[in-house]
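As you look at this complex, bear in mind that one protein chain is not there, while each of the others sits in place.
First chain written, first letter: the chains are A, B and C, and each begins at residue 1.
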Amino acid sequence: MLLVELRIHGRGGQGSVAMAEMIAGAAFAEGKFAQAFPYLGGGGERRGAPVQAYARISDSPIKLREKIEEPDLVIVQDPTIMEMVDVLSGLKKDGVILFNSESTIELSREDVRAFFVPASRIAIETIGRPIMNTALIGALARITGLVSVDAVAEAIREKFPGEIAEKNVLAVRKAYEQVGGVE
Amino acid sequence: MDLPLGGVCKAGESRKLETGKWRSFRPVVDKAKCIKCGRCAEFCPDSCMEIKEDGAEVNLYYCKGCLICMRECPVDAITKEVEEK
Amino acid sequence: MTIQTEVKELHAPGHRACPGCGCAIAVKLILRETGPNTIVVSPTGCLETFTSPFRGSSWEVPWIHSLFENAPAIATGVLAGLNSKGNVDGTKVVAIGGDGGTYDIGMGALSGMFERKDDILYICYDNEAYMNTGIQGSSATPLGAGTTTTPVVGDSFGKMVSKKDLLAIALAHDVPYVGTASIANPADLKKKVRKGMDNPGPAFILMLSPCNLGWGFEPEDTVELARKAISTGLFPIVEFENGRLVSAQKIKPVPVEEYLKPQKRYQHLYKKENFNEVLKAIQEKADRNIEKYDLAKDRN
Partner (left out) sequence: MKGKTAILEGSRAVAEAVRACRPDVISVYPITPQTHILEDLARFVSSGKLKSQFVRADSEFSAASIVYGASAAGARAYTASASQGLLLMNEVIYAMASTRLPVVLTAVNRAISAPITIQPDHQDTMSLRDTGALQIHVESMQEAYDAHVQSFRIAEDPDVQLPLMVCMDGWVISHSYEPVTVFPDEAVAEFAGSFTPVQKLDPSNPLTYGAYADQDVLMEYRYAMMIAQEKAKDKIRSVTKEYREVFGNFDGDLLDTHCTEEAEVVLVAMGSMVSTIRAAVDELRSEGRKVGLIKVRTFRPFPRDEIIAACGKAPVVAVLDKSLSVNSGGILATEVKSAFYGGSSQPVIVPFIAGLGGKEVNRRVIKEIVDIASRAAEKQGAQETVWMGLDRSFFS
């Protein structure tokens, strides 16, 4: 049975939950079962404050509604957050961590696999604004194969209208190509 | 007897309550003086004053004896009497 | 046993108001103007208690009471319910509440109703204290008036602060029709009820409602006291349309003493010399009203 659990680290306003939702949507578009949920509470939705969002992807219906304490995957939308948050917390051995970054990032653990993608730059180039969510999902598709680029595109088109959707899909494709750390 | 759903009651059921029994004084209209202006009826809190052909008439079934009618009568056609129980 | 005869009023007799109740007079007059195609909403209070005993309602129009603090919101809901079905009969919603339910505990809901511009006529019968529970002070209790919670003891001269200016609050909400009215002037009261009903959007009428029990006067003097409140300038009869003063009833001002002295709630002000200041303040309040609304009759 496939059950992948992932955690997203971002800041309020960066759309961490929307990203989790799109990942779930992409998995669903591929015929998988999926679930996305926010960090429960935390005192409201303050712009800039560290936030977390979660997703589960499975090949069978998901019953679990517990928190994800030991994710298989971690996505870091904004590496500056690492000063405040232990993004590696609970990440499984051989787990994957993906950074929105131009280059590799030094980690305190060697038993995880780290990747990076210049998602913000790609977003500026394609969408015109540094909204890096969709680019990160493109990178995730490449690294894990959990979701295909086409499924991600479908999820994006569900969520955004016409031209905006297409720009985001372009970001996904670019990020898919530009992931760093892939052997 | 049915219990009305949700405590919702019919309209105007107060009419059966004889508030006239509350009275200590009763207003008495001197119909010779009454000019049928209707002020007493206008101001009566208990809607007891009826202006008939020959002058104002008090509905003693409801009249609580407040005597506003007496006080407001412009021609002093209304006086009070102690209510005999 | 007296014979029960038919009395055609939408506020039926047999209600349990105190003899000489100002509010009972008002409600009778109001309903004469609203007619039967009206739904009335009332908060908890004297009116609610004396009109709605179980299987003894004196209402001949549909009437709803639910709680103390929510009459304006209930009214909004009733209106929304009517509107959801198109309100083809043009049924009007009128709320009638006391000062406790209006000035105090229902203030938030009233503010909401005003702000949403709901098409409701709200009439406050202001007897200036919580009479239903035994004469406790409210924010409508005027300066110097004694109640059980603004007691006259030692240097305490009753209510130590002035009455809340509800008219100004209504005007601050841009309520399109705002007025004061009195049982002492039924024609004017009915005219204002009509205007308030016909006016689209919220309307607010403040009505001073003398309470012989709570104010301490003879029941027969109810209307006369309402009249004195006007003629002293303490309760100006005014009318605002879209925030603009459109009418003010002229008076031949009499000293406030004529209004205060017949009432037990003000008796103490005449018994202690150092309470003179309070009397002066009350007179000044009346004078300010007279000046503000230019109430005094032209000497010419």
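One rule holds in what follows: a residue touches a chain if its C-beta (ideal position, glycine included) is under 8 Å from a C-beta of that chain, and two chains touch if they have at least 3 such contacts.
Here the structure is a predicted model, which means the values were calculated and not measured.
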Missing chain: touched chains present in the view: A, B, C
Residue touching the undisplayed chain, where the options are C:61, C:143 or C:211: C:61
Touch residues of subunit B, complete complex, unshown partner: 3, 5-11
Residues belonging to subunit A that touch the chain removed from view: 17, 20-21, 24-25, 28, 33-38, 40-44, 62-67, 69, 155, 158
Interface with the unshown chain - residue positions in subunit C: 36-39, 41, 48-49, 52-57, 59-67, 69-70, 72-85, 89, 91, 108-109, 111-112, 115-116
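Here is the rule we go by: only the chains that are shown with their structure count from here on.
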Centroid spacing, where centroids are CA-atom means, of subunit A and subunit B in whole angstrom: 80
Subunit B-subunit C separation of Cα centroids, rounded to whole Å: 23
Of all residues in subunit A, the ones touching two or more other chains: none
Residues on subunit C engaged by subunit B in the complex (per definition of touch): 2-5, 7, 9, 11-22, 24-25, 28-29, 51-62, 183, 186, 218-224
Subunit C partner contacts - residues on subunit B that touch it in the complex: 4, 7, 9-20, 22-23, 42-48, 50, 59-62, 64-68, 70-72
